[in-house]
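Note that one protein chain of the assembly has been removed; the remaining protein chains are unaltered in position.
To keep things simple, chains are lettered A, B, C and D as they appear, and every chain counts its residues starting from 1.
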Amino acid sequence: MHQLWLIPLLPLAGFAINGLFGRRLAKPVINAVAVGSVLLSFLWVLKTLSALGVFGGGESVLEQAYQEHYFTWIQSGSLNIGVDFAIDRLTAVMLMIVTGIGSLIHIYAVGYMAHEGGYYRFFAYLNLFMFFMLTLVLGANFLLLFVGWEGVGLCSYLLIGFYFLEKFATDAGNKAFIVNRIGDFGFSLAVFLIAMHFGSLDFGTVFGKVKDMPVESSAGWMTAIALLLFVGAAGKSAQIPLYVWLPDAMAGPTPVSALIHAATMVTAGVYMVARSSEIFLHAHGALEVVAIVGLATAFFAATMGLAQTDIKKVYAYSTVSQLGYMFLGLGSGAFSAGIFHVMTHAFFKALLFLGAGSVIHAMSGEQDLGKMGGLKKYTPITFATLLCASVAIAGIPPFSGYHSKDAILAAAYEFAPWMYWVGVVTAGMTAFYVFRAFFLAFFGEPRWKKAGHDKHEHGKHGHGHGEPHESPASMWIPLAVLAILSLVGGYINIPKWLEPMFKLHEEAPGTEWTVYVSVAAGVIGIALAALFYLVSPGIPEGLARTFSTPYRWIYNKYFVDEFYDALVVNPTVDGSRSLLWRVVDAGCIDGAVNGVGKTARAVGGILKRMQSGSIRSYAAWVVLGSIIVITAMSMAGGGK
Amino acid sequence: MPPLPASVPLSWYLMLSAILFALGVAGFLFRRNIITVFMSIELMLNAVNLSFVTFSYKLKQVDGHIFSFFVMVVAAAEAAVGLAIILTVFKNRQTLEIDEVSSLKN
Amino acid sequence: MPANAFPTGAEYLRFLPEIILTLAGVVIMLLEAIFTNDEQRKIFGPLSIVALLAALLASISAAGDPGAAFSNMLIIDGFASFFRALVIGIGIIAILSSTGYLRQERMLGGEYHALVLFSIMGQCVMVSANELIMIFIGLEISSIASYILAGYLRDDPRNNESALKYFLLGSFATAFLLYGVAWIYGLTGSTNLDQIRGALQTSAAPLVMAGAAAAFMFVGFGFKISAAPFQIWAPDVYQGAPAPVSGFLSVGPKAAAFAILLRVFMTAFGPIADRWEPMVWGCALATMIVGNFAALQQSNIKRMLAYSSIAHAGYVLVAVTAHSETGSAAAMFYLAAYAFTNLGAFAVVTYFARKGEKYVAIDDFAGLSQRQPAMAAMLTIFLLSLIGVPLTAGFFGKFYIFKAALDANLTWLTVLGLLNSAVAAYYYLRLLVVMYFKDPGDSVENLEPAGLSLQIAVYASALGTLLLGIFPGWVLDIASKSALK
Amino acid sequence: MSLLNIVLFLPLVGFLLLIFTPKGNDQLPRMLALGISLLVFVISLGLIGPFMGSTIPEGYQFITDSPWINSPPIRYHVGLDGLSLWLVLLTTLLTPIAVLVSWKSIGHRVKEFFAFLILLEFGLIGVFVSLDLFLFYVFWEVGLVPMYFLIGIWGHDRRIYAAVKFFLYTMAGSVLMLAGIIYLYNRAGTFDYVQILGQLQSGRLVLSSQAEMLLFSAFFLAFAIKVPLFPLHTWLPDAHVEAPTAGSIMLASVMLKMGTYGLVRYSVPLFPNAAHKAAPFIIGLAVIGIVYGALVALVQPNMKKLVAYSSVSHLGFVVLGVFSFTQQGLDGAVYQMLNHGISTGALFMLVGFLYERRHSLEISAYGGVATPAPNLAIVFLITTLASVGLPMLNNFVGEYLVLQGASQVNFTATVFAAVGVILSACYMLWLYQRTFYGKASESLSHHMPDLSAREWAVSLPLLLLMFWMGIYTQTFMPPISAQNARILQQYQQQQNRPQLAVTPDRNFSASEVANAR
Partner (left out) sequence: MDALLFMIFAAIAVVCAINLVVQRHPISSALSLVGVMGALAALYLLLGGEFIAAAQLVVYAGAIMVLFVFVIMLLNAGTEARGRRGWAHYAGVPLLLLLFGLIACLITRRMPASEDVVFGQFTKGGPLDIGRALFTTYLLPFEVTSVLILVAILGAIVLARKEID
């Protein structure tokens, strides 16, 4: 036994302590509990993995999943769902990412949230998130995965709505939860189908059975399962059409955006699809759908990222776009490349967000790129680390993004060349908007001086300093660590490590030129950004004016939110109110019920009129009655 | 006019009884004086008595007579009570109009 | 000439309850002349109750020695004994609940008690009669006494009207009954129920006319039990009569009338059951519907209870329709249950109405539960019993009746009847609503606590209602043992 | 005197004691009611004993079978099995909670209030332990009366309408059930449930298919009204909105379960063929109820009405599970009964807390409650999450099993039912947002103290159970599962058709795949 349960339970303990007693605890204690629990968890991961021989580099390490069973969770008939944790190579990667990045971001948050109200609450939620995320990763069956899945959604909801006094924050929280629920709807249906067809939800059992199944006979329902799983993944990982919640989720504190909405939770969908790779490989056409949706998401999100003015929104769309990339990789069959990108993306995107947080911190809460500028000299460390992250995401070799993105694009090229080309364009756009944000923030005139710099509208940074300032050590140390990881992380050979898991698509990309093209696209993107925002800052406005219609569409995110509101939300609400409630419930059903009552009373009214009070009419009734009775009794029973 | 038979069938008596009964009912339905209405009931009882006596003849039994005797006694008792009730009604309302006694209704 | 022309001692013993009641009535009338002030006249109540208790004992002891009496005029069987005990019991509660009323109306006379005793005596004769003549005479004694009781407060126009309507229509219906009796006599040559049955069983019997004769008789009985369409008098009479009398009328004469209806139709007209069953079926349904639906619209509690009593007659008719031993037993049980319940309800109404029956609107009961919680609770028990909520007598009554009906394959009548009872819940609930959910109004102010005898009446009725509801077995066992075969 | 009898009759004793407590002292009835209900709860814990072993005993435990009425033979026959065990415990647990919840909020006619509450407990326990159809019916109706008074006397503005509606609705259904019971008696010669079931199974009693269908309909109608199943649900929102908090708790948590319990205990085992025939229709109604209830809940401006409609939705799941006739479906349905009892009871309780503070049930009267009352907000949040079926909380287990069971029978229905899960998040979170989030107004902050010790005391057990039942289901599930397996086995014996339990290699038809998409 390696006591895997300790890994998620440590953060849970942190949550329990801070959640229950946090209000009465001093800040250092809260910090110690929150950060310490996650760090301990990280250490326990390291200890466990080393005990399992992961760092020894043995060839056959963890080829078979290592599993622990704790207790039966649900037992009904032949269906037995246990609380089981398992580690295999995929889990090991995810564990490292989650606990590693998680620890860094916890440390960062200590500095970032230092002046916030609800400090203990924040860390409690964050720890709870860690618990659920680790459960998600460790769970050895679909239902336990689902527990983590829903749990991280809950924490996401709580943390997005952390500033619950603000309506936009709680709205965003609700949106995130509900859109995720739509995805979960698909996931749960898939779970039902899996249990129905395999009689179990254990990964081992299910995938073992899948392996033995001939593709032809099972393609129909297997595709259904795969697609439903993907609906779930699309919800969690913000893919078209369910991506709408993620940009709004930036309403949460920045460390949350970094941890949940960039590095870990949103990649759960990728993890889940990769985990279910056996099913997808048996599902005819499902992979294609994954690839196409991923690509479309990557492309459209990138276009939307081009015109955002809020620094976190830029990175948010970038996240959506990058997630699309990962699904493109998965859909192309390069599962390991997808997971690889999960890791590198975790490094640089977490860094981007934390950097953005540092910028925002420096700007005392200002998020609008239009009001930044020239921050280079005020926040040098942030500047440097963000630069690392930006080059990493732009796919410039030899930094981490280059390695993983390249692997995905190569796989896409093999899968369908046109996908590769779209991917390349997207890569160019990615480089462009990332550097656009970078240049706007750190170069040019300090526009905040003009704007007066006395913004307190968000009310969360109550400390108005005169000048932008560098962040404290607890913030910049994680930045630095992540910067290093962003730069060199690409050399952790995840595809090789995962090879035994995804045997079918192990071979490395072949064609050389695809690499150059994609790198070139990144360079062009950076160059264009430099041209637009450093050299001649008038160009963007001119372009916006020239292409006003496309610009307006992009700027307004293609009006997708409005479209959903008009097509789904409003009809549902209005229809429920005016049709179902007022008409069907109050009108028809209750009307019928009350109508029965009214009818009965009306009948009573008629009957009581019989009682006119006049004796003679009473006598007439008696006579009438007797005629009826006599007739009835002489007629009935035959005439004898 | 057809020649009269020497004797009448039993059913003629019964028809007479029926006619009288019906006329009693008619009196109850059409008369408005409470006492007349009451008398109509007496007429109905008389009609019933005729039936009893007729059947008694048919069956050659005396029981029918006895029954009609009891009917008479009861009629007498009813008459006493009924008229007393009519008296109280008259005392309170100063009328014997049956339709006026209709305050309790619906 | 029958051999036993001179009655034996045993026969007198079988007739003892009636004798006791008659003597008691006469004694009270004599004392009436001697006792002139109200203080002395207070004795009439206890005296009547003693007489009734004695009669009850006598009827119970008579039940131990069943048999015919007085040239087969009477038949003291279990059925008769059950009903005799029932009507005597009704008499006790009726007397108890009227004492206070009479005192407050300043009509504390012996006549009232004597009339009640005579009326019960008539009912006893009815229920034990085995001969149409006896039935007729018993019916008339009971009815005439009832007419007088309905108009007992002779200065009250409502009482007059009630009595007049009851009397005229009652006599009218009796004429129909007699016409039917005459025909039956003519057709079968007898007025003895057993002999009529025998005659009708022979193939030569003219069944169409017998059916018509039975129909005439049904008009008379239907009137007494207030079956639709002969129920028409009941609301007016119950509303107009003094409250305790209404209570008495709604259970005593009705129970006795049901007894003879059951006996005549099941014994004498058993052979032509195929003729009367469909008719009674329709009649039962119509009665339930008329009673329940018209009651929905009532605002006067006495009138509402009158309609309710019509509806309850409808339920008993369902049992009659079943035409079986269980049906008979169910009807017996139901009448007993209903007697307790309705007497209790009317007793509370009597108490609440106060002098001159000022407060008889349902809305007047507003907030009763807060001023007189015990009385309100008792009325609640009665109302729940009338609704037919379990653990009250009314529920078991309904249960047995519908069980008998289903036994006899009267599925639709059962379903319709049960739905009717759901409708009925509405108007009883209205009273509960008013009593419990509304704030007290003027009508419950100055409400003196109830007098002792009325309290005894109410609590005894409630006890009976609950006992029959929780342990219905003992009454039902008696009923099923003594049911008509 | 078996333990069960004590648990059953102690509340009746309490009722009588309460009736005869002297007037004028309000504290005494409170203490008395609390004492008795707690005592009943503690004693009722002893009922778990036989069911906690490694093997679940066959048949009923704590049986008392003695004659009550000789002819017709009505017996006082009570017993406990895995199905009724938890429902009895739910009742005994929630009664003290309801008493405590009403501690301060009931200020007038205190004695009567607690008397009715305890009487209600008596009726409810009786329903769950009766093994005689007649006895069952008696208790079924007995529960009606106190609830009628609870709503009518201590309710809100339209309490009379609601109380009468509640009574008549239920009455209309139950009279037909009575007809059914009597008919069964006439055929079987006994009211004893066990014997009737035995006769039906051994073939000594054979019902024609028409008779069976009619009987099933009669029973079903009574149960469906109580559940309440769409479209027979309109009494529920009214009753809930108008009832006092304790009334809402008992109504939602326990009384509605009478209907679903009846379905599992009576409708399915007694009339399996009719149940099978009617199942598609009923599943349809259940699914409509799930979605419909959720949609209507979405737009309610009144908190209690919202929760009431959510009950319609939740109980649709229970019915869906029952009529899937699968082990998972039945297990889930029964589990969901308990879950709904805990979580919706807690919701009504919390809404009651809010009402006590602000005297309004309109959602628009709130907003920002989380700031002045963070603990209340947290408790409410956990309850909300339980209600929306978050894993590790109780409802998830039930909903999952129900849907898992249903998916094996009717995947289309499952898809629509699962939509209800989405919608539940919509209306509950929206409610939560509008009530607790945002800035609190001056007057609201002023009148919104955080949870008191008493309120904590009633909240904590429920919260604990939400987690317990969500995480360690093995405490509760084995007795339920064992009993359901028996029911299902009996059901399948009556069915001469292929069985519907989990069949791993069942082929998935093309049409169902299409539905899944």
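Rule of thumb we're sticking to: a contact is a pair of C-beta atoms (placed from the backbone, for glycine too) under 8 Å apart; a residue touches a chain by one contact, two chains touch by 3 or more.
Small disclaimer: the values here were computed from a predicted structure and weren't measured.
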item	value
Residue of C:Tyr147, C:Tyr338, C:Phe352 or C:Tyr436 in touch with the missing chain, whole complex considered	C:Tyr147
Options C:Leu102, C:Ala212, C:Ala319 or C:Ala345, residue touching the unrepresented chain	C:Ala212
Absent-chain interface as seen on chain A, which is shown	612, 614, 616-617, 619-620, 623-624, 626-627, 630-631, 634
Missing-partner contacts on chain C, residue numbers	1-2, 5, 7, 15, 18, 22, 25-26, 29, 69-71, 73-74, 109, 111, 114-115, 118, 121-122, 125, 131, 133-134, 137-138, 140-141, 144-145, 147-148, 151-152, 154, 163, 187, 206, 208-209, 212
Sites on chain B contacted by the missing partner chain, in the whole complex	4-16, 18-27, 29-33, 35-36, 38-40, 42-43, 46, 49-50, 53-54, 56-58, 60-63, 65-66, 68-70, 72-81, 83-88, 90, 96-97, 99
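Operating definition for what follows: only the chains that are shown with their structure count from here on.
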item	value
Interchain centroid distance [CA atoms averaged], chain B/chain D, Å	66
Centroid spacing, where centroids are CA-atom means, of chain A and chain D in whole angstrom	36
Overlap residues in chain A, where contacts from two or more other chains coincide	597, 608, 611, 613, 615, 619
Residue numbers of chain C (touch at least two other chains)	164-165, 168, 172, 235-236, 297, 426
Residues on chain B engaged by chain C in the complex (per definition of touch)	17, 21, 24, 28, 34, 37-38, 41, 44-45, 47-48, 51-52, 54-55, 58-59, 61, 63-64, 66-67, 70-71, 74, 77-78, 81-82, 84-86, 88-89, 91-93, 101-106
Chain C to chain D touching residues, read off their complex	370, 373, 384, 387, 389-391, 395, 399, 402-403, 406-407, 411, 414-415, 418-419, 421-422, 425-426, 429-430, 432-433, 436-437, 471-473, 476-477, 480
Chain B residues touching chain A - in the complex, by the definition given at the top	25, 28-30, 32, 37, 98-99, 101-106
